[in-house]
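A protein chain is absent from this complex, but the other protein chains hold their places.
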Amino acid sequence: MRWCPGCDDYAILAQVQKTMPALGIPRENIVIVSGIGCSSRFPYYMATYGFHTIHGRAPAIATGLKIARPELSVWVVTGDGDGLSIGGNHLLHAMRRNVGLKILLFNNRVYGLTKGQFSPTSEVGKKTKSSPMGSIERPVNPVSFALAAEATFVARVAAVDQDLLGKILRRAAVHRGVAFVEILQNCPIFNDGTFDSLTDRRTKTDRTVLLEHGAPLIYGRQRDRGLALDGLDLRVTTATGDGATSRLLVHDEQAPSATLAFLLSRLEDPVAVGVFRAVESPTFEDGVLRQERSAAREGKQADLETLLYRGADTWKVE
Amino acid sequence: MRWCPGCDDYAILAQVQKTMPALGIPRENIVIVSGIGCSSRFPYYMATYGFHTIHGRAPAIATGLKIARPELSVWVVTGDGDGLSIGGNHLLHAMRRNVGLKILLFNNRVYGLTKGQFSPTSEVGKKTKSSPMGSIERPVNPVSFALAAEATFVARVAAVDQDLLGKILRRAAVHRGVAFVEILQNCPIFNDGTFDSLTDRRTKTDRTVLLEHGAPLIYGRQRDRGLALDGLDLRVTTATGDGATSRLLVHDEQAPSATLAFLLSRLEDPVAVGVFRAVESPTFEDGVLRQERSAAREGKQADLETLLYRGADTWKVE
Amino acid sequence: MSAIAARAEAGNTPEIDEVDQVVVRFAGDSGDGIQLAGTQFSTTAVVVGNDIATFPDYPAEIRAPAGSLPGVSGYQIHLSSHDIRTPGDSPNVLVAMNPAALKTNLPALERGGIVIVNSDAFTPLNLQKAGYADNPLSGEALSSYRVIAVPISTLNFKGLERVELPKKQLDRCKNFFALGLVYWMFDRPLEPTLRWIQAKFRNDDPVGEANAQALREGYHYGETIEAPSMRMRVGAATFPPGVYRNITGNGALALGLVAASALSGKPLFYGTYPITPASDILHDLSRRKEYGVRVFQAEDEIAAIGAAIGAAYGGALAVTGTSGPGLALKSEAIGLAVMTELPLVILDVQRAGPSTGMPTKTEQSDLLQAIYGRNGESPVAVLAAATPSDCFDTALEACRLALELMTPVILLSDAYLGNAAEPWKLPELSSLRPITISHPRAGNGFLPYARDPETMARPWAIPGTPQLEHRIGGLEKADGSGQVSYDPHNHEHMVAVRAERIARISQRIAPAFVYGAAAGDVLIVSWGGTKGAVFTAVDQLRKQGLSVAAMHLRHLNPLPGNVGEVLGRFRHVLVAELNRGQLLMLLRARYLVGATGLNKVQGLPFRVSEIVDAVRELLGRGRRHLRKEEKHGAHEDRGTGAGSDSALDARRLRFGPRSALVPGM
Partner (left out) sequence: MSAIAARAEAGNTPEIDEVDQVVVRFAGDSGDGIQLAGTQFSTTAVVVGNDIATFPDYPAEIRAPAGSLPGVSGYQIHLSSHDIRTPGDSPNVLVAMNPAALKTNLPALERGGIVIVNSDAFTPLNLQKAGYADNPLSGEALSSYRVIAVPISTLNFKGLERVELPKKQLDRCKNFFALGLVYWMFDRPLEPTLRWIQAKFRNDDPVGEANAQALREGYHYGETIEAPSMRMRVGAATFPPGVYRNITGNGALALGLVAASALSGKPLFYGTYPITPASDILHDLSRRKEYGVRVFQAEDEIAAIGAAIGAAYGGALAVTGTSGPGLALKSEAIGLAVMTELPLVILDVQRAGPSTGMPTKTEQSDLLQAIYGRNGESPVAVLAAATPSDCFDTALEACRLALELMTPVILLSDAYLGNAAEPWKLPELSSLRPITISHPRAGNGFLPYARDPETMARPWAIPGTPQLEHRIGGLEKADGSGQVSYDPHNHEHMVAVRAERIARISQRIAPAFVYGAAAGDVLIVSWGGTKGAVFTAVDQLRKQGLSVAAMHLRHLNPLPGNVGEVLGRFRHVLVAELNRGQLLMLLRARYLVGATGLNKVQGLPFRVSEIVDAVRELLGRGRRHLRKEEKHGAHEDRGTGAGSDSALDARRLRFGPRSALVPGM
């Protein structure tokens, strides 16, 4: 395969290849649509239908496919450049419309395929080929972006966290409507170690908090820390001792408002992983089908003769 | 002028024409950059420099101008279609970069210039020429969008609310960094009355809450209602009676986190108007200048001779 | 002078003249309901049995201020008792609802023609807005025309006294008053319009009542005019038997797409973003959900074509529609469709460019963009529709080519065709050939880039088909397997294959049709919406005894196989187009033919007389210069100063003087 040795894309591929067959979706009904980037080579390594399109446009192309064929399971694979730089608007609108796409954004915080320029998720100060004195742009937070775009399922997971990745992929697959998953992905060549503290066994538990619906937000190696609400902010507190649990915030991925999810998405220490939001809302393709059926129900005829001969005033010349 | 009789664009123009001269910025240092749409005809009616560009690209064009000429006062005028449909990505990135642009988005919830199709801010169910059975898309909330894009100054005001509009324009003008102002604008031809309840004298005070920094969130004809925090949600409560004020939420446009602003942006009854957020953050153009100065300070020579003869290994042939 | 003007001058004619044909233009503020009056007038003409051709000419994208010159909206109708093909060069009758409308439209009116004006609108303010120093109604300004000045606003109010509506709304009915007057003038029945009003408004809606009443008032006012030789009648034309309806180009395009969907059994997917003058196709298709048409109004043009490509991949009849600036945005994605060999129809309803240009005005300047506007060697088929109703046939053909050959096809229409209307003889259902598509079924050894030996089309294997799972994309493909390939010879081969796929279309299509002389002095070559004017010019020139023919091309890429041979049969080749010589370049390059261009870039269609004059000039019989630009030398001087002379030289150099034909090779 054609990623660099040690690239996290292999880990994602492995998990996707493992998860897909277990979903119960016939292989021929799965389509993977990608843009351009290292990440976007993904379809070539799957035995499903696949479309490696052009830079940034995968969400638009997938939208058309999903509208034309709502019964298919349509997955979008994109990168932080493909999806948030050139393709940001398509991603936004696909999510806002709640098109039933499963969107996997491989975030390595760099343009990999073009050999290492800063991307919209690169940190301020990041030195790259195109920012030799450090990037001066404030990064986009992909999860916050998805929440503001009204995505109905939003999750974040590190590529190497295979169990969680598998779990989230399965949930995304069955979610009705758009599912957005940010996958933290190491690029050993151009941005090595950018997520190390979140994935390294030694630091991971102290640096990340796993979101579990209905459970209090506890983390830390000893599970001794937790998150509590402080007005409209989140505060780290101890999770042990008297009345500790009652102080702790309980995660609710189904909250009608996205406020909690939004707050969590912005946490930097610890970083939240897991499912931020999972709510129900009518999908775009259902809306299309509903109007189509109702137009048909209104008893309007729909054949060539009606189209040409009955749709307007006609007259006959003998 | 070339807007339809009764168009709110006239009201906005009147206020801008009134405000600008009072800003103390020499007329020749003001540039208004617009895209395409009824709203985007704006520059033609101002006696400043003006650039009526192409659909959706005004934020990008203005960004280039501002980087090249940071000392200019650069305003972007755009519409809900121009700015949030085709131009959504440029708007997002201009805000994320905190380029010092003043962005006025005229939101009439319809494509005016192309004669009445639904726009990204049209309500679900909206019947237009292109949605005869009603739109099935969930609208974008421009203020939430700007907040998620990390805009450092975000406000909303109705075109006909001339005083508030004037006040906000003045504040936007002096804000360092990007300022985003959603202006609710009636289009009497294709979407008449869409904001009536927010602007009609009879209903306005009951349907809108004016955000004032440091003041409790009180509204209503009798100023008898207020907003209080309920966990992570906002709740309407009475603003009178015992301990009422202490229950009420106090607006803080400078809160380090955008959570409050985000919550307020999503209110539907009442709708919040005024300044949601106004925080300081380094601007993009300052970053550019800073790096430029520091490169120069490093003592690097910068003349033609250095460029050609000293930048690389050379050898001489006699 | 037309028969009408002549009769009007004679001053002594029977009460209602029988005339062969007449050109009427309604003009007024965009708020005056001009387009509606025009449409009603043409519908009635059609009901009465005339042949018609119309030319709506809107103000630009901007909302124009009332009474201003740029705010004038026009609608021209040519009605005739015989077969016609253009909306007419110059109106015989002009209805001008205000001074600005008079000012902009008078120059086009034939000398001696009739002008109906709303004298109430000739207020000092309006006169000033129109740039009239003096009221033209009182001076000598209109002395060479027959003027009927009618206080339409006043009379309209008076007639609607009893209707309970605000004055402002009553005033909006004055277009119906004027229409009534024109109906009287042409001895037309009111019923078709009254029926339309009835269908449009609820019975008790006073607006409907007001419109109907205004129409009647206008008609009756006519009866009171004491002026001779005012009325005329255009008899019914003899149409071939059949069922007819009135159709605009955009309407016909939409119908053609839906018909292609029915004929192919593929659901229609239309991905688009609104843009003048293509938006009406969106509006039309949005109302056809019962036909299974899925319309997607995307966030921009790139998403629109992207979605269409996705739908094509999914097995739909995928179409995306736009105008020039939108086509520019779609360039990159069209390349993806070329590389992935997916069926896709791209509509471009052209408008005057470059950039935003003049968005409501017509032009044919996207031809080279359509053929060459992409990176790499990326050939697509390019077609153009010739008349409003031909948009239907061309849409069908574009869909057929796309689906049967697995290729993107660009269909060019233009602002004129899109909005113009004409009677359309509906095709017999049995004459509509099905579009045959076969999707491969499950099986072994599937090769996504295997090819049909004849058409060179690759198989259209759609997701959902077991065992045909495969990957496609924008990277170069190995022929056959479709795998990514960087092999130099494979690349060269695939570039040739993609070219050949398109080139072979010339074997499938009808040879170019030659109208007029089979060989001789002048061949006029044209494409797109200029056909009507060119063919009419050929008729006139042949009547004048000249040896002239026209070859109108529907297929621009590839060209039909006989083009070179036809070019070789004529002494002169004149390529008439609304651009600076785009088809001209293609023909010269391919056939080394010393053709000359007849080019007009004014945002307006050709007038027949412009073509007639150009041909006469080419044959040394004309009285004016050939090249349009030269006619406006004065204007040009104003702008370019000393430069204009060499400007002309440079242009002459560009394609050379009218030269003898060098036969194609």
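When the chains are written out, they are named A, B and C in that same order, and each has its own residue count from 1.
We adopt the following convention: a contact is a pair of C-beta atoms (placed from the backbone, for glycine too) under 8 Å apart; a residue touches a chain by one contact, two chains touch by 3 or more.
Because the structure is predicted, anything quoted here is derived from the model rather than measured.
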Pick from B:22, B:47, B:174 or B:215: which residue touches the chain that isn't shown? B:47
Using the definition of touch stated at the top, determine which of B:7, B:38 or B:60 touches the missing chain. B:60
Sole contact to the chain not displayed, among A:5, A:214 or A:299: A:5
Can you work out which residue in C:332, C:404 or C:521 touches the chain that's missing from view? C:332
Note that chain B touches the absent chain at residues 26-31, 33, 36, 43-44, 47-54, 57, 60-69, 71-72, 89-90, 92-93, 288, 291-292, 295-296, 298, 300-305, 307-309, 311-318
Over the whole complex, note the residues of chain C touching the chain we left out. 59-60, 62, 70, 323-325, 327-329, 331-332, 335-336, 338-340, 350, 352-358, 361, 363, 365-366, 368-369, 371-378, 451, 453-454, 456, 473-476, 479-480, 484, 486, 488-500, 503-504, 579-580, 585-586, 588-590, 592-594, 600-604, 628-629, 632, 635-636, 638-643, 646-647, 650-651, 654-657, 659, 662, 665
By the contact definition given up top, give the residues of chain A that touch the hidden chain. 1-5, 7, 36, 38, 41, 54-56, 85-86, 88, 111, 113-115, 117-118, 120, 129-133, 189
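The definition used in the following text is that only the chains that are shown with their structure count from here on.
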Please name the chain that ends up farthest from chain C once chain centres are defined by their CA atoms averaged. A
Count the C-beta pairs in contact for every pair of chains, then give the pair with the highest total. A-C
Where chain A and chain C are represented by their mean Cα positions, the distance between them in whole Å: 45
Starting from the mean Cα coordinates of chain A and chain B, work out the distance between those two points in Å. 27
Listing for chain C: what residues touch at least two other chains? 289, 299-300
Find every residue in chain A that makes contact with two or more other chains and list them. 89, 92-93, 288, 291, 295
